[in-house]
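A protein chain is absent from this complex, but the other protein chains hold their places.
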Amino acid sequence: MCRWAAYIGEPIYLEDIITRPDHSLVAQSVEATECKTTTNADGFGIAWYNERPEPGLYRDVYPAWSDPNLRSLAHQVKSRLFLSHVRASTGASTSRNNCHPFAARNWTFMHNGQVGGFEQFRKAADMAVPDDLYGKRLGGTDSEVLFLLALGYGLNRDPCAALEQSVAWLENQSRETGESPHMRLSAAFSDGQTLYAARYSSDHIAPSVYYRYSETRRGWAVVSEPLETNEDGWIELAPGKMISVTSEGLREMDFNPNRVEVAA
Amino acid sequence: MCRWAAYIGEPIYLEDIITRPDHSLVAQSVEATECKTTTNADGFGIAWYNERPEPGLYRDVYPAWSDPNLRSLAHQVKSRLFLSHVRASTGASTSRNNCHPFAARNWTFMHNGQVGGFEQFRKAADMAVPDDLYGKRLGGTDSEVLFLLALGYGLNRDPCAALEQSVAWLENQSRETGESPHMRLSAAFSDGQTLYAARYSSDHIAPSVYYRYSETRRGWAVVSEPLETNEDGWIELAPGKMISVTSEGLREMDFNPNRVEVAA
Amino acid sequence: MCRWAAYIGEPIYLEDIITRPDHSLVAQSVEATECKTTTNADGFGIAWYNERPEPGLYRDVYPAWSDPNLRSLAHQVKSRLFLSHVRASTGASTSRNNCHPFAARNWTFMHNGQVGGFEQFRKAADMAVPDDLYGKRLGGTDSEVLFLLALGYGLNRDPCAALEQSVAWLENQSRETGESPHMRLSAAFSDGQTLYAARYSSDHIAPSVYYRYSETRRGWAVVSEPLETNEDGWIELAPGKMISVTSEGLREMDFNPNRVEVAA
Partner (left out) sequence: MCRWAAYIGEPIYLEDIITRPDHSLVAQSVEATECKTTTNADGFGIAWYNERPEPGLYRDVYPAWSDPNLRSLAHQVKSRLFLSHVRASTGASTSRNNCHPFAARNWTFMHNGQVGGFEQFRKAADMAVPDDLYGKRLGGTDSEVLFLLALGYGLNRDPCAALEQSVAWLENQSRETGESPHMRLSAAFSDGQTLYAARYSSDHIAPSVYYRYSETRRGWAVVSEPLETNEDGWIELAPGKMISVTSEGLREMDFNPNRVEVAA
């Protein structure tokens, strides 16, 4: 299990999400409270958008709490839209290519969750990645495949349907291995304009997702765990739901991979 | 606070201490039980002796649990005498030069503890390192200074007295800063023939040290925490005591830095 | 292009090949003389055999010349059979998983060469890796695929034929991309008992391989470039040849991937 935090709104310093709040993402790398694995020390990453269509990407394999580069970057860089992640590996090796967020074209994607038995069908999953996206398959995680499959299914045209298809495909593979949980998902992703987040589980334990609008920042935070322990206004995203957030506001919709028919 | 484990006896694979026991050193890097900081993920190191007088040294800045090099090395290398350490920084940066064990000439040294206010007198501490040893001052930790001072005080001639003097010097400096605890120490060190360990505290909380002779291995383990949770025979070293261990057996002595008169 | 050096014979310290000779492997990482890319600074690795059937493996992403762990390890560890490699990337990212040697079961493999247009058919290459070996496909290099395909073709039963088939398969794919050179190969590999090396090229430029028996060491060195500039007795392996070396002696054979019929 991992932890993540994302933001969209008026440009703020990355540190306002990543290091300054009392339960900031870096604080959660030391001690997360809403998941079994409390330590998230197997690497980290940030992806941020400014003027260019494609994001900046900074990922490394150290614990987030001890990286002076991360601290300096977060202190110096402002962004109107960014994703940040601390990793606790569920199997794949500690390597920059396995750190979230993943980026392809103008898209970025990060994930917290599990796909039971993934190692058993990793080859099939790699095969399912479209040819023109295979150059972006750099690591060995289930999360990167989830992202690339979704891109192939049309993340650009219909983000919700594309991610549902990707999740359904992987969940179906997992069911064949018999290893549960088949799918636990809390993902955030963006095309550089809209921030999306989805929460879902094939069983009854879906990884937590919260969001909140800040009047002071004039922006939305979407996170694994509330960033301030004594702060009102954090809304829990219900399992089976997805949100899309822009400067115009937030829209919630159903996220239901089960309505997808997976080809044999 | 950190965790460490050392061994002397018939050659064994490093993994018999580092990764295989149910509460091995690597397991303690994930979750230590006898100290406040449960996670020890700010680097690790091993120093091992075989035919050469000087030790092999392998240190890196990753969490010990995720480093495949460490796992492979521990699986492949046998040694008659070795020290291993997982670090939780109390201030100095995560850098190979700040990872234990430290090595100089034929000596190696590792430490778990604290010296209150060290940053305030780090310059004085560096200046106290003898000129001919200053080339070995590579990082910024209190532990490395503790080692180099002890070398200067004659670790080679009288290990107990030399370490007492080094500890007394640092404790005295710490008292002047007024920042407590002034000295908490559990250290293990070796010249390649004898394994030494000391336990001491200026207050009433001395970091734990245990030791045990294994008939199967025909060797002694000296550790921060017992390596097997259901194993008899672990003896706790009392605060204010030091041991020296060789193939001939174990000898205990008083370790009392307070009998040292520190020059103004 | 990369550089490599291997050894089989009476146990010697790794440093006798890796760091001590005047044109040692580490010296070649700074400045190789028989290839276009003189600097080989994109990582390094060593695999060594002793009592265990499987090798020890130490790989990292730094230039070999500056890694104190490598220097210490090479100074401390003895081995009867080892492979060592310094990397100059021809495309795939600098990552431990892309560093040679690669290891699977008791086998290790390292390579210097090129497969034209590999990125264009990397997906097809991955798909060609047998299912039961896919768990060992950890990086993105052509060399790792070359190794895993050869394992699948029966490296265990007939090393020469298996590597010929693997090379033929990749060369054939490369021809379809139209990007030359289709195949340049100098590879060394071992099952822990025998050391093999092969040299081959689809054009007229085959990467160099030399070997030499040392009476003093009582062992064979097989290398990209002679380890001592003023030393007699280095024999150049001709293109289209393969050698197998044991304590019993050296045997040369033809290495001809063109006799393999590649299935469409």
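Letters A, B and C mark the chains in the order given here, with residues in each chain numbered from 1 onward.
The working rule: contacts are C-beta pairs under 8 Å (C-beta built on N, C-alpha and C of every residue); 3 or more make two chains touch, one makes a residue touch a chain.
A quick note: this is a predicted structure, and the numbers were derived from the prediction, not measured.
Give the residue, chosen from A:36, A:52 or A:204, that touches the chain omitted from the document.
A:52
Quick one: say which of C:15, C:42 or C:191 touches the chain that got left out.
Only one of C:15, C:42 or C:191 touches the chain omitted from view, namely C:42.
On chain B, what residues meet the omitted chain?
Where chain B meets the chain not shown: residues 93, 95-97, 119, 122-123, 126-127, 129, 131, 134-135, 138, 140.
So that we can see where the missing chain sits, which residues of chain C does it touch?
Per the touch rule, chain C residues meeting the hidden chain are 30, 39, 41-42, 61-63, 66-68, 89, 93-94.
For chain A, enumerate the residues touching the unshown chain of the complex.
On the chain A side, contact with the omitted chain comes from 48, 50-52, 55-60, 68-69, 72-73, 75-78, 96.
Methods note: only the chains that are shown with their structure count from here on.
Which label fits the chain touch graph of this model best, line, ring, star, complete or other?
The chain contacts form a complete graph, every chain touching every other.
On a C-alpha centroid basis, what's the spacing between chain B and chain C, in Å?
Inter-chain centre distance comes to 39 Å.
Going by the touch rule set out above, which residues of chain B reach two or more other chains?
Residue numbers touching two or more other chains: 68.
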